[in-house]
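I have placed the structure first, in the form of structure tokens, so that the comments after it can refer back to it.
Here is subunit A:
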Amino acid sequence: MSASPSTGSGSVETGAGGGEEVLAVEGLVQHFRGRGSAWGRLRGRPPKVVKAVDGVDLVLHRGETLGLVGESGCGKSTLSRCAAGLYTPTSGVVRYAGQPLHGAPDRAQRRLVQMVFQDPYSSLNPRMTVGQTLSEILTYHRLVPRAQVRTRVGELIDLVGLPTRAVDQLPRSFSGGQRQRIGIARALALEPQVLIADEPVSALDVSVQATIINLLLDLKETLGLSMLFVSHNMAVVRQISDRIAVMHDGVVVEEGDTPEVFEHPQHDYTRLLLASVPRIGGTPAPAPATAGRDLR
Partner candidate 1 sequence: MSAAPLTAGPVGPGEPTQPLQPLGPTQPSRLPWLRNRTGDGVLRLNPTLVIGLSLLVVIILAGVLAPVLSPWDPIKQDLTASLQPPGNGHLLGTDQLGRDVFTRLLYAARVDLRVGALAVLFPFIIGTTLGLLAGWFGGWFDLVLMRVVDMVVAFPSFVLIIALVFALGQGTASIYIAITLVGWVAYARIVRGEVLVAREQEYALAARASGLPTWRILLRHLLPNVLLQAFVFAMSDVVLSILAIVTLGYLGLGVPPPTPDWGSMISEGQNFVFTKWYLTAVPGLAVVVTGLALALVADGVVQRSGRR
Partner candidate 2 sequence: DNGSTPSTSTSGAAGGDLVIVRPQDSVSMDNTMVFSNSSIWVFQQMFESLYEVTPDGKDVKPLLAESHTLSDDKLTWTFKLKQGVKFSNGQPMTSADVKFSLDKARATKGGWEFLDVAIKSVEAPDDATVVIKTKYPWSPLLADLANFNNAVLPKDYAGKSHDDFYKAPIGTGPFVWDHWNKGTEIQLKKNPTYWDAGKPALDSVTWKVVPDDNSRNVQIQGGQAQINENPPFSTLEQLKGQPNVKVDLFPSTKTDYIMMNQNEKPYDDVHVRRAISYAIDREALVKTLLFGNGTPANSFLMPNVPFYDAATPGITYDMAKAKEEMAQSSVPNGFSTTFLASSGDSTDQALAQVLQSSLKELGIDMKIQNVDPSAAHDLQQEQKYQISHSYWTMDIADPDELVTFAVDPDAGSHSFYTSYDNPTVIADTKKAQQTFDTAGRQELYSAIQKQAAEDAFMGFLYYSPFSYAYSTKVSGFQVYPTGNYHLEDVTLGS
């Protein structure tokens, strides 16, 4: 897989994941202005700028899972939120099937890229039952006739492996893993083509983490979803991704097929990352070449 920017919109490339390109991130830059003071703003003093994403090109193919790894704060979440069309990028575009995603007037278009969030506790409205959360979007997007909303909600809940009675419960009566399932059901309700999962398992216990990973793998297979999977857990990423992009300080430093990246890392940072991964039973890996680097 090439790390080079795709050439022009709508161009079809084939990679390890196979299939046409569904989501393309081109030259994406996302800066945040620091809070700054009101007075400073009045005087036009430039507030501090955080360069969260600083020029990223990525391509996601149909049916493929792209893993995005990198240390904490390197801009993974920002990139994925941009990719889901939630932020207006400072510059660059995100295209879905060749069409710019952001500012798309068509709500049908925007629903095709959906997101699962990291924190299972804050990503559900605490005052809406699961049924309300799901039927709200179904009704609003007129995905099914009104009369069938309830049936569809039942199907979705079933799909993510929750019991039917969960419909009338508030999020707080669910465990973290169950909440994350609700989050996935919500994303799936919109029948998306692309699922962006921003560290969906990092807040979960290992055993629960396994069930969610399995669920995502199954969904991908049965629904043919394309997925951008963000994580800092190398093992998890290896388990789920076809391709991997390694991010460092707002830019993608390495990209390639999963086994390739794991076995023949090119970039120093990737090597450091892999060397740091603890392994069960494995003797501690030898110190990487970059050892001794100051820790920021």
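The set was built so that all candidates are chains of the complex that A comes from, given by their letters.
The rule is simple: a contact is a pair of C-beta atoms (placed from the backbone, for glycine too) under 8 Å apart; a residue touches a chain by one contact, two chains touch by 3 or more; residues count from 1.
Small disclaimer: the values here were computed from a predicted structure and weren't measured.
Looking at this complex, which candidate touches subunit A: 1 or 2?
Only one candidate touches subunit A in this complex, namely 1.
So in the complex, the part of subunit A that touches candidate 1 is made up of which residues?
Going through subunit A, the ones touching candidate 1 are 38, 81, 84-86, 107, 110-111, 114-115, 117-119, 122-129, 136-137, 140-141, 155, 158-163, 165-166, 168-170, 172-175, 177-178, 183, 186-187, 189-190, 208, 211, 214-215, 218-219, 221-223.
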